[in-house]
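Just passing along the structure, written as structure tokens.
On to chain A.
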Amino acid sequence: MAAIPAWLTLLIAPFIVLNVVIGLVTYVTLLERKFAARMQSRIGPYRVGPHGLLQPIADALKLMMKEDVVPTAADRRIYNLAPIVFLIPCMLIFATIPFAPGLGVADVNIGILFFLAVSAMEIVGLFMAGWGSNNKYALLSAMRAVNQIISYDLPFIFSALVPVLLAGSLKMSDIAAVQQGSLLKWFIFYPVIGQLAFIMFIVSTLAAENRVPFDILEAESELVAGFRVEYSGMKFALIQLGEYAHMIGSSFLAALLFLGAWSGPGPEYLGPIWFLLKAMFVFLLVTWIRWSFVRIRVDQILALSWKALLPATLGLLITTAVVVVWRTSGF
Partner candidate 1 sequence: MLDVNNTTRVEMDWSGPERLQMNMGPQHPSAHGVFRAILGLQGETVVDVDAVIGYLHRCHEKLSETLTYAQYPSIASKTDYVAAMTSEFAYVLAAEEIGKFEVPKRAQYLRVIVAELQRIASHLLWLGTWCMDMGGALGGGATIFLYCIREREDILDLFESLVGARLLYGFFQVGGVRYDLPDGWAAQCRSTIERINSRIDEYEQMLVDNAFFLARTQGVGVVSRELAQDVGIAGPLLRGSGVNYDIRRNAPYSSYQDFDFRVPVETGGDCYARYRVRMAEFRQAISIIRQALDKLPAGPISSRPALKSVAQIRIPKGEAYARVEGPRGEVGTYLISDGSAKPYRMKWRGASFSNLAILPHIIPGHKVADVVAIMGSVDPVFGEVDR
Partner candidate 2 sequence: MNAEQARASLGSMLGVEIAAGVPMVVDVPPSRWEEIARYAKDTLGCRFFNFLTAVDWKEQGLEVVARVDNLEDGISLMLKTKLGSGVTNCASLTPVYRGANWMERECFDMFGVHFDNHPDLRRILLEDGWEGHPLLKSYAVDTPHPPYR
């Protein structure tokens, strides 16, 4: 087969990844709804297609056909740009994730750094949405958003750095490669440090993604959808897409950092399937937590972050560094 020119690869790979991600995101909403329904002793979407399998398609069509209502007093440019500015970082994080050895869009040396930095940029889109809506509820929610996401990005980064230290590289495929071979090589099974880091990573992810119990941004019963309250139709769909894409991206990152990415029994080409399954496991864990707990208040959330989680992750990072140096220098 003739060699594919590099510029063509640069176009095709992101196209494929984006489409797969969007397809995955839509079906993950169905997965969540079914999972939640079973937890609440009901069935969930059932009628649209066999066992509700066409429900996401129906939802997407509905959102596309909805009337686009824009409040008259809204700041037009910011209001219209906000969903796009919110969506772009959420999609961009998939650029550095390798789905199999050598199968990724741009597996750069600073993969983790790129992921963490870009995922923090969604705050800009959030705040633009809240401000541009010219709505007190949206504004209150946007303020809380900035507060919360900034507070929790630090523990997020520090707990994500623990596997980086253990692997010795920022490149995502290196981190995954170190965990290949056997089950016990996965970083989640690293004595004490691995488990603690995983737990703190999950907690920080919950907060950075606005998931219950930290979903004060969109607290339905107080702020009635928060920063999204004035969006309808396709713009709302873009915001939903961005949120779930970010959630899936963080699940993939958790699977890569802690659960060994594509390591699993069977032949090599089953790697991406294992990766997907592990990411779905993390996603279901987060969903399970979501449907079991009530949310806590904003000042309690910030107190948890600054007083408990940040010192804990910092301490864990330093401990990991000490342990790594100790082991490499021989003992």
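In the analysis below, a residue touches a chain if its C-beta (ideal position, glycine included) is under 8 Å from a C-beta of that chain, and two chains touch if they have at least 3 such contacts; residues count from 1.
Quick note on selection: all candidates are chains of the complex that A comes from, given by their letters.
Note that the coordinates shown come from a computational prediction; the quantities given were computed from them, not determined experimentally.
Among the chains 1 or 2 offered as candidates, the one in contact with chain A in this complex is candidate 1.
Those residues of chain A that touch candidate 1 in the complex are listed here as 36, 39-42, 136-137, 140, 144, 212-213, 215-216, 218-222, 224, 290-300.
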